[in-house]
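Inspection log for the structure reproduced underneath, given as structure tokens.
The other protein chains are all here in position, but one chain of the complex has been omitted.
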Amino acid sequence: MSDPTRMTAAALADALASGDLSSEQITRAHLDRIQGVDEQVGAYLHVAGESALAEAREIDDRRAKGEDLHRLAGVPIAVKDVMTTTGMPTTAGSKMLEGWVPPYDATIVAKLKAAGLPILGKTNMDEFAMGSSTEHSAYGLTRNPWDLERIPGGSGGGSSAAVASWQAPLATGTDTGGSIRQPAALTGSVGVKPTYGGVSRYGMIAMASSLDQGGPCARTVLDTALLHEVMAGHDPLDSTSIDQPVPDVVGAAQRADVKGLRIGIVKELTGEGFSPLVQARFDESVQHLVDAGAEVVEVSCPNFVHALGAYYLIMPSEASSNLARFDAMRYGLRVSPDGIDAPSAEQVMAASRDAGFGDEVKRRIILGTYALSSGYYDAYYGSAQKVRRLIADDFAAAFGSADVLVSPTAPTTAFRFGDKTDDPMAMYRGDIATIPANLAGVPGMSLPSGLAEDGLPAGFQILAPAMADDRLYTVGAALEQRLVSAWGGHLLEQAPELAITKGA
Amino acid sequence: MADLTRDDVAHLASLARIDLSDAELDTMVGELASIISSVAAVQQAPIDGVEPMSHPMPIVNVTRPDEVRASLTPEAALAMAPASEIERFAVPRILTED
Partner (left out) sequence: MATTTTDDVLGYDEALTTFDPVMGLEVHVELGTRTKMFCGCATEFGAEPNTQVCPVCLGLPGALPVVNEIGVESAIRMGLALNCSIAQWCRFARKNYFYPDMPKNFQTSQYDEPIAFDGYLDVEIPAATGEGTEIFRVEIERAHMEEDTGKSLHVGGATGRIQGAEYSLVDFNRAGIPLIEIVTRPIAGAGERAPEVAKAFVGALRDLLRSLEVSDLKMEQGSMRCDVNLSLRAKAGDDPTSPEQLAVPLGTRSETKNVNSLRSVERAVRYEVCRHAAVLTSGGSVLQETRHWHEDTGVTTSGREKSDADDYRYFPEPDLVPVAPSREWVEELRSALPEPPALRRKRLLGEWGFSGLEMRDVINAGAIELIEATVAAGAKAQSARKWWLAEPSRRANTEGVDLATYAEQVGITPEHVAELESLIVAGRLNDKMARQVLEGVLDGEGAPTVVADARGLELVQDDGALEAAVDTVIAANPDVADKIRGGKVQAAGALIGQVMKEMKGQADADKARAIILTKLGVEG
């Protein structure tokens, strides 16, 4: 039998079903891999070895008793540290929540547990998911498995790096402006932001409520679909959850059929501003889809040029309010201000929020406070909400002439640590292609399009109309088939082998 | 409005209850000014007469029945509190009445 850590989730599920592998074997193999390489990668903030093995053994027992189990039961998973987990710390990458163990499970986590996926641990992220490089975690860097001197993307750098370095077959992510798709692109993995409301937000520590969306991270399109199906569905605990059946994403991934499908290339999301290296891989991918029988059309979304501005007003505004609850009164870090005897609650709140939040978080809170403050609301927040409507209208028009839209996921491949930390706007501009989908609530996928000339992975983004998530999977799977056959194997197999530093 | 002053940022920080140090204030004035001048471009978009969009999905009337669900135990509620006393959250003295 091959190394379980190199197998897809679908293959692991088959091996579990046939009895070739036990969940304990699979889970242990991943824990060994984590112990062996994560010191270099830094994907995990918390490894839950014991509970993962206990969950694995329980699934093995239930399987032995002949219980009817979920297809993915026994396949381990990594959970982004922004989702609450009972019995495991949940920090959202912030000092503010160091050691916080929630008294409840996020709906996503409850669904994973109900389906029987052992949770390997919690993955690193930019603090409160604010960032595009995972450099803003309070707990240290996560490194890109392709080049340990480079960022893995963000905010979900931990989840993407974990699947890309064979430390988990599956991981959860959240995507507010690209936090699933951009790290997927930069690490050569697959990630999907479902339709807004498709996956419950209950128990996901909120950054921007109207933009946040949980979704799956994996190495193949089919694995992503399998996880998507587990995570999605209506949740009465989330008022914005869509009360409709989950689109048949697994069936779509298996169909992998683009014949007659109209693929729209978004004029505003190609060419200028996009690295020629990335653009070249994008063009090849489009050609693959044409070869597979798709029709290509060019569409224009003229208001996308304003998306970045609207996003960087709406997101910090909502975040400034969502993060107000971190006040050192009921949970989290409590710090007394220096040089004040018997400080007041007000002073302790202000000192704790200064000590507990990192620079990027403070920057966004202050920006959001400004955008909402009296006298500026209409000019900033109000204008941004109108732009949001224009962007949704652009999407609606584009989907009138195309079944899916495509673009490179990110303008460049992974950059080096520290390259953009001193220039927030430069960092923000990296989100240009992913942000429109969040503003409009439509689903998006990133999958690898190949290696750019710098030897780093580039991502291909597919966007579909709301509740047509299945289209992402059929297009993604069709493209993946052709690319994998052109590469002679999964792209990640070309990644440099990591040295095993411990254990294993 | 684009020329955000240091005092403006200090005021915003107090609204946001963040005790920024002088050094933080200095850095943030410049950073925010640059971000704001960039995002202010939204005002140049053709937004006249456009209906603001606050929700991505046009859903309305999501409610739940008035039925009691289990609460947390006080132990669970207070377990992660920085301080507690007689089943209550202990907080520093409060300066002003609400």
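Lettered A and B in written order, each chain numbered from 1.
Keep this in mind: a contact is a pair of C-beta atoms (placed from the backbone, for glycine too) under 8 Å apart; a residue touches a chain by one contact, two chains touch by 3 or more.
Everything quoted here is computed from the prediction, not taken from an experiment.
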Legend entry - In the full complex, displayed partners of the excluded chain: A, B
Inset, instruction - For the chain that's not shown, point to the residue among A:Thr5, A:Asn124, A:Thr270 or A:Thr369 touching it. - result: A:Thr369
Legend entry - Candidate in contact with the missing chain, chosen from A:Ser321, A:Ser336 or A:Gln481: A:Ser321
Legend entry - Touch criterion as defined above, residue of A:Trp146, A:Tyr381 or A:Phe415 at the omitted chain: A:Tyr381
Legend entry - Missing-chain contacts mapped onto subunit A: 83-84, 90, 92, 97, 100, 102-104, 106, 201-206, 208-210, 236-240, 317-318, 320-321, 324-327, 329-331, 342, 345-346, 349, 369, 372-374, 377, 381
Inset, instruction - Tell me where the left-out chain touches subunit B, residue by residue. - result: 14-15, 17, 54-55, 59-74, 77-78, 85-94, 96-98
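The definition used in the following text is that only the chains that are shown with their structure count from here on.
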Inset, instruction - Report the inter-chain centroid distance for subunit A and subunit B in whole angstrom, where each centroid is the mean of the CA atoms. - result: 23
Legend entry - Touch list for subunit A against partner subunit B, complex: 100-104, 196-197, 210-211, 236, 239-240, 242, 303, 306, 308-310, 312-313, 320, 324, 327-334, 337, 342-351, 353-354, 357, 359, 362-363, 365-367, 369-370, 373, 376, 379-380, 382-390, 392, 424-425, 428, 439-441, 466
Inset, instruction - Can you check the complex and tell me which residues of subunit B touch subunit A? - result: 1, 4, 8-9, 12-21, 24, 27-28, 31-32, 34-36, 38-47, 50-57, 59, 62, 64, 72, 76-77, 79-83, 89, 91-95
